[in-house]
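Take this structure first; my questions come after.
With one protein chain removed, the remaining protein chains of the complex are shown where they sit.
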Amino acid sequence: MSFKRDIMEDITHTYIGIQYELRKHLRRRRFAIAIILAVVLPILFYAVPKIWNTGFAETSESFVSSNLGFVNLLIIISAALFAGDAISGEFEKKTALLTFSTPQRRTSIFAGKYIAALTAIFVIVSLYYIITILEVIQIYGINNVPLDLVKSYLLALLYVCSVLSLTFFFSSIFKSVISSTLISFFTLMMILPIVSMLLTVVKIEPWFIVTYSAGLITDVFVQPIFMGGAGGERGGGFTEYAPDFGTGVWVMVAYAVILFIMSIIIAVRKDVE
Amino acid sequence: MHEIKKPRRNMFVAIVVIALALLGGLQTIPLTNGENGLAQPPPQLQPDVKITSITFSNNNPGEDEEITISATVWNNNTMNITNVTITFSYDITTIENITNLSIGAKENMTINVTWKAVKWNHNISVMVSIDGMPLKDSMMSKEITVNAKPIGDVLSLVIALMIVFIIITGTITIPGIWKYITNKKCK
Partner (left out) sequence: MSDIAIQTENLRKQYRNGVLALNDLNIKIKKGDCVGYLGPNGAGKTTTIKILTNLIKPTSGQAYINGIDVNKNPKETLRHVGSLVEIPGVYEYLTPHEMLTYFGKVRRMNKKDLDRRIKEVLELVKISDWEHKKIGSFSTGMQRRLLIAQALLHEPEILIMDEPVLGLDPKGMKDVRDIIKQLQSENKTVFLSSHLLHEVSETCAKVVLLDKGKVVSYDTVDNLRNMSKIQKIDVEFLKTLTKEQIAKIKLIELIRDFDIVNGSLRIDFDGKRDTCSQILSKLVSLGLEIVSYHPASVTLEDVYVSVMGEESGVG
């Protein structure tokens, strides 16, 4: 087969994989759950102060910053839902016996799954931001919509890529869907944040931990007191850090790219026993 | 023998003691010439020099913006003071020392320094020193809030996302390209 035809076929196979994977996400309740979260969470930040009549933050930046504080959680949950079983599911449920014995490369199959999961999570994150923007317009007026929302949104998308790659990586290592999903979830929700905190206690900036870099999503609006590793001492011996933009972005890129490539290599070489 | 009477003896001792004290003190104090050519008394004996006001050219500058900090010094003494140093600081960091100043008696002097604003809240303080001795009572402070520069830029983020997408989509074609290269090598 000619080189060009071979490449075109690989792209076609990936596209077919994306279509069917998106169909799977749409038909399973997981997409509905994620959509509900993406809608309910920001609405709560609007509805609760409104109902309790406590008023909103002084500036739209502060409002958006606190509202988007939960987008990290949404991204992690979505990654676990859509990618936790992307690779491990094929082996556990033995659907790999069907798909892998077809004339398509495994890289096409897995790339298709990744892109489909990415698309689904992008939709969910975008929905979250759209609702937030609508709330800002409603509370503060259209002229007070912070332009830094664009940066925050792009950072959130970059974080999606890195979280998804990490989840894919665990999915490629573990044969069990439950193991891969839970370990991904707990790594992102607990293990990495705990490691970050322990490092700050011993005065080491955890710049290489992706969940630390995720702080940039809200830092673009209201910057914390301490930035870029030049933390000062506070009472109790704790040194506070906040991620540097450049470092944080490159850490997320590194996680996204390196872990994705590793997961593909592991999955392609795995035997369907 | 001529006996010195007691009251005259006591006065004599007092004069000698005072003279000796003056001699010892004069040796430790460098004599300077003021405007009128008069020697300067020790600073601790002249507490009446104060910073009376601090102003900023911009009360809410942005990070890295250069602003002028102006401090007004008031010499409440009846004599001129020389060898005056005005120290400008933000928090515990010195901005600049303005040295070798002379301020006339009962006169003001305004000193300006340029400061590249460091982000967030700071305490700008100005203090007077005379002959290297800081006058703590002369110090004055004023708070300033510096707005931090916006973090990051959209272009970097777009580039970062593009890198990720290119690599991910590249994995689709890399096996085919690799196969083509290895087949060519075999031939």
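For reference, chains read A and B in written order, and residue numbers begin at 1 within each chain.
Throughout what follows, contacts are C-beta pairs under 8 Å (C-beta built on N, C-alpha and C of every residue); 3 or more make two chains touch, one makes a residue touch a chain.
Fair warning: this is a prediction, and the values are worked out from it, not measured in the lab.
Visitor: What shown chains come into contact with the chain that's not displayed?
Guide: Output: missing chain touches A.
Visitor: Of the listed residues A:Leu97, A:Leu198 or A:Ile265, which contacts the missing chain in the full complex?
Guide: A:Leu97
Visitor: Contacts of chain A with the missing chain: which residues?
Guide: So the residues of chain A touching the unseen chain are 1, 6, 9, 12-13, 16, 20, 23-24, 27-28, 93-98, 100-105, 269, 271-273.
Keep in mind that, in the parts below, only the chains that are shown with their structure count from here on.
Visitor: What whole-number Å value describes the gap between the mean CA coordinates of chain A and chain B?
Guide: Using C-alpha averages as centres, the distance is 47 Å.
Visitor: Give every residue of chain A touching chain B within the complex, in rising order.
Guide: Interface residues on chain A, with respect to chain B: 3, 6-7, 10-11, 14, 105, 107-108, 111, 114-115, 118, 148, 150-151, 154-155, 157-158, 161, 216, 219-220, 223, 225, 227, 245-246, 249-250, 252-253, 256-257, 260-261, 264.
Visitor: Which residues of chain B touch chain A in the complex?
Guide: 119-120, 148, 150-154, 156-158, 160-161, 163-164, 167-169, 171-177, 179-180
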